[in-house]
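Yeah, one chain of the complex is gone here, protein chain that is, but the others are all in their spots.
Letters are used for the chains, namely A, B and C, taken in the order the chains are written, and counting of residues starts over at 1 for each.
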Amino acid sequence: MALRNTMMNFSSRAIHTSAICNQIIKLTRLRVVDNSDIGKQAMVEGKPPKCIHIYNKIGVGYIGDKVLVAIKGEKKKGILVGLKQNQKTKVPKFDSNNIVLIDDSGTPLGTRIHVPIPHILRTILKNKTHAKGADYTKLIAIATRFV
Amino acid sequence: MSLILKTLTSIQSFSNLLKPGIEVTTLAKRGAKRLNPYPKKRHPGWLPRPTHVLYKDDITPENTKFIKEVVETRFGKPDVGLGMQSKSISPLRNEPIEPQTEWKEGMRRTGVIAKKIGVYPMWLKDGTKVLSTLLQVIDNHVIRYMSPEEYAPVIQRNNIRNRLGCLIVGAESMDPQLFTKEYCGVFNESGVLPKRMLGRFLISPNAALQPGTPLYAAHFKPGDYVDIRGKTIDRGFQGVMKRWGFKGMPASHGVTKTHRRGGNIGSGGTKARVMPGTKMPGHMGNRWRVFRGIRILRINTKYNVIWALGPHIPGETNSLLYMYDTVLPTRKPSTAPHFPTYLPSIQENPVEEELWAEDVHRFDDPCIEFIEETK
Amino acid sequence: MHGALKMSAAVGRVLSQQMRQSLKVLKSLAGKKNRCFSASVPIPKEGSVSNNEQKSVNRGKSADPLECRFMYPEFLPDPKPEYRNSLREKLERADMMARRSKIDIPEFYVGSILAVTVSDPHAPGKSNRFVGICIKRSGCGLRANFILRNVVDNQGVEVLYELYDPTIQKIDCLRLEKRLDNELLYLRDAPEEYSTFSFDMEPEIIPEGTPVPVNDLKVTLKPQPWLEKWERKDLKGVRDIVVNQKREMKAKAALKPWEKYDLMKIYRETIPEEEQKEIFAEVYSDLHNLEITRQKMKRQRTFIRPKKSG
């Protein structure tokens, strides 16, 4: 046990042990959950994207919000599709902060999302889509499973 | 010079004659400039002090029993405690008066005194959850009516002739031994037990009620809007962050000893003083506040309970509040309410036990289901 | 194996007591196969379960209304004296019973596996079903709620439901059991296999009159960082929590050994026995009737099934 303790002491120096901030703010690390090349590479290399801007007026990202992320030295846009923070009743809460990368017109970069997506996102993205602006509902089409 | 002054004064008096009717003298409004004025500690002149110092009387057990017996024979048995109206019919109470006039828009009827008994959720028919506050109309009786001529409040609104009468309503019957003899005398006219709380409601003379008339929760209808006046929770002396919602100052970065302070309260220069109404630390709560335009969701006529929309009714649980028809012009009722009040003896059909607003989901209804839109 | 389970459940009612015993063993074997845990996780043995059974409450009806407090904890009001009012509590209970007469809310505990169907305006079929393990139960009265947790496509998902929400169409208890702790929030920091459950899981039937089984499964947590300081929580369902010396020291310093003796603290957190008796006397007969109708329904269901398959 003593040996194990010393090992723990040694190893815990390198990693940070503070509780992870549940809010999406600038510099929050996110998880790409689609199969776009850039997203897959970034996740495999262990360099998850960092949020560098949130496209709303509060500066805190909630479900369905658009964010700007820094990923592998590039700037890409993404939609928050699952959050760690506590949600309203009947809205699922996830174990990680998930995003799906999109381009300026709202088309996803990947072709498949490999985690479940909350049903409420249908309504949120529908309301955010404007006739002339970006069409976010394409994201719903590539989802494989809803909860 | 004097001539000019004379002409000026004559013009002024002439213009005064042109003014319609009443001479208006403006009185300084007390406390109007304050954001959070102190509660007025003015005791109504006509109302004697209710309580006296309790001391040991050494009354023998037989005599205590005798007093209790006399009170019971005169006023009936005490309430069960679940808000049932005391069934006692006072010997002095007259027959309830028939409504003399039909309700017209702009008429004001009495309010009731209610007890805030808690908050719990309800669901609307579209599936949204709302919080409702339960208000129990607790043992309300009309105590006295003062006609507009008779009623002279301590603070009069300018010099306008009063067109509204005043109805005094009492709530929660108590043991008469707890009160002074003078205070008990107030209830002689209505013939009910002395009440814990009295309330004053300004009403149009058509809505006057006979003293001794009981008031019920069915005075209102579900879907109506009411104003609620209550005393907020006493939070004591509080800092600016809690009292006014200031942001405070950073926890670190060289900040010392000023993490929860308000910061600057004004500048020097020409007006080197603290401006009146500056938000500063001080006593928070324990103030009378009116919350206007609250919707009624549901009424239980058995226990006289009203479910009002929203959790933020002023006051603690088990505190007493005043409830009356709203003064907000857009939320006034368009159809006739129970006028002058709900009188079971006059009403042809007795009301149901549970009354619900249209959009509220009843708990014994089947589950809510959404219908798919067809394009 | 599924078929065997069904058959055993269906025929089990009519068979003699002896046969039932043997079937029980068979069923427990079937249950083991159904479980989604990986092979490395030890599954509680029959004997250890029966040891724990003695403490737990008898299922279904119990002679003492006071025992209802485990089954229906939301009927007890908030013990905070500032919020209490007897009339409000009475009306709240009446509303709860009105809702319970429309929807069958089964008996469940923290650690049971539930399936909840809700009407969801966002879903295509306007209804949505979620299966998961109940990791927390809180709130009293109409505010009572519970959290379900599951791992779907290697992604942990949690949903909070309100027990008396009228949009809930159906609540099914797929596996009725208790765990060693009152809250299973540590499953968030445990490996995925401990909270993975299939969406098309069949409800397991426990014979009437048997006590609720206690699953004394002990989980091993993932390495740090954790969401909470689990070493301070005195968890019974977690195998050896190892932390570094500094955290150990801090946990030791934060211990409050006198709290379990603090009689007034306990008193302020509980509803006294006399009041509980009054509360459950009011709702006991209704709850009991609902329980009986539910069991009747269950029996009918189990008898119908073999006909369908055959």
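The criterion applied here is as follows: contacts are C-beta pairs under 8 Å (C-beta built on N, C-alpha and C of every residue); 3 or more make two chains touch, one makes a residue touch a chain.
In the analysis below, contacts and distances are computed from a predicted model.
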UniProt protein name of the chain not shown, from "DNA replication complex GINS protein SLD5", "Large ribosomal subunit protein bL17m", "Ribonuclease P protein subunit" or "Ribonucleases P/MRP subunit Pop8-like domain-containing protein": "Large ribosomal subunit protein bL17m"
Chains on display which the left-out chain touches in the complete complex: B, C
Residue, one of C:Lys222, C:Lys236, C:Lys252 or C:Lys265, that touches the chain absent here: C:Lys265
Touch criterion as defined above, residue of C:Ser101, C:Thr117 or C:Ser138 at the omitted chain: C:Ser138
Absent-chain interface as seen on chain C, which is shown: 66, 69-70, 73-74, 76-82, 137-140, 143, 256, 258, 261-276
On chain B, residues whose C-beta touches the chain left out of the figure: 57-60, 62-63, 66-67, 70
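The working rule: only the chains that are shown with their structure count from here on.
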Graph class of chain-chain contacts, one of line, ring, star, complete, other: line
Distance from the mean Cα position of chain B to that of chain A, given in whole angstrom: 51
Centre distance in Å when chain B and chain C are each reduced to the mean of their C-alpha atoms: 46
Distance between chain centroids, defined by C-alpha means - chain A, chain C (Å): 32
Of all residues in chain C, the ones touching two or more other chains: 120-121, 162, 165, 167
Per-residue overlap in chain A, given as positions that touch at least 2 other chains: 89
Interfacial residue positions of chain A with respect to chain C in the complex: 1, 4-5, 8-9, 12, 15-20, 33, 82, 86-87, 89-96, 98, 114-116, 119-123, 144-147
Touching residues (chain side chain B, partner chain C) in the complex: 81-83, 117-118, 120-121, 123, 127, 129, 134, 136, 300, 303, 305, 316-318, 361-372
Contacting residues of chain C [partner chain B, same complex]: 82-92, 95-96, 98-99, 101-103, 119-121, 124-127, 141-143, 162, 164-169
